[in-house]
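Take a look at the structure set out below.
Left out: one protein chain. Kept in place: all the others.
Moving on to chain A:
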């Protein structure tokens, strides 16, 4: 067991290192965006003095390295800085109220919404993919197998907004079962929230199922030529038992990794679906912030996305290790 803990600690340290490298990349990339917040907000008629004043106020006049370490130092302590867009520029006329919206305040509710959507989607997509993958492996090369493959491949190949509109057409317009708008606000009951989230979640399910289902199928079929699978057959075990009890436990590692990758996608890559359903998630906030060069928010979003990828992959690594009896029970 000690070796497992050591491996986990190693991965954790590596994850932190990756996060640090990513933070440098994010900062550099964001700084390479043409124009800055001062120019963006003041528009074409801005006087150089006004631009300079805002830059100074926001600390944009400092050299990038200083700004990077200020930002990093804050981020480590949990302070992601203040949002530019929500800042009160009344100070220029001598009436600063002193109240500023922090990035954390702005991101927190959006991030919670995104996590909720991702969780609902995962609860539908992961079991569906696993079951379909197992059945496809069991009835490989049958009509069922081919139909599943074609359907999931079609859904992953179609643009997300198209899938979204098709679902809206069938589930909201022709049969008004679910609301087509996902306007979520604080204080909603869980049931209402779930109802409003269901359509975007179904859309995303169609997007992520193919990958997970096909990996499940392939990982299982890959093992079917193993001597221990032949042994299970020669013990007279039913085909279903051979796959679920003998193949699946040995196929978990690749499946877990693909699931993690797709969950990370659900957290970071769902802007289009959010826009279609007007879902107040972090994706929309991110795009809006890029538009107006609200650098602290952009950086914070990127950092959260990177952390989500790293954490989920780390989790997948750990689960893969735990699914391997050789590592769980060393000689």
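Criterion: contacts are C-beta pairs under 8 Å (C-beta built on N, C-alpha and C of every residue); 3 or more make two chains touch, one makes a residue touch a chain; residues count from 1.
The rule is simple: contacts and distances are computed from a predicted model.
Q: From the list "ABC transporter", "FAD-dependent oxidoreductase", "Succinate dehydrogenase hydrophobic membrane anchor subunit" or "Glycine cleavage system H protein", give the UniProt name belonging to the chain omitted from this structure.
A: So, among "ABC transporter", "FAD-dependent oxidoreductase", "Succinate dehydrogenase hydrophobic membrane anchor subunit" or "Glycine cleavage system H protein", the name matching the hidden chain's UniProt entry is "ABC transporter".
Q: Among A:79, A:230 or A:288, exactly one should touch the missing chain; which is it?
A: Selected residue, touching the omitted chain: A:230.
Q: Among A:28, A:142, A:183 or A:238, which one touches the chain that has been omitted from the display?
A: A:238
Q: Going by the touch rule given at the top, which residues of chain A touch the chain that is not shown?
A: Residues 225-228, 230-238, 241, 245-246, 249-250, 325-326, 329, 331 of chain A touch the chain absent from view.
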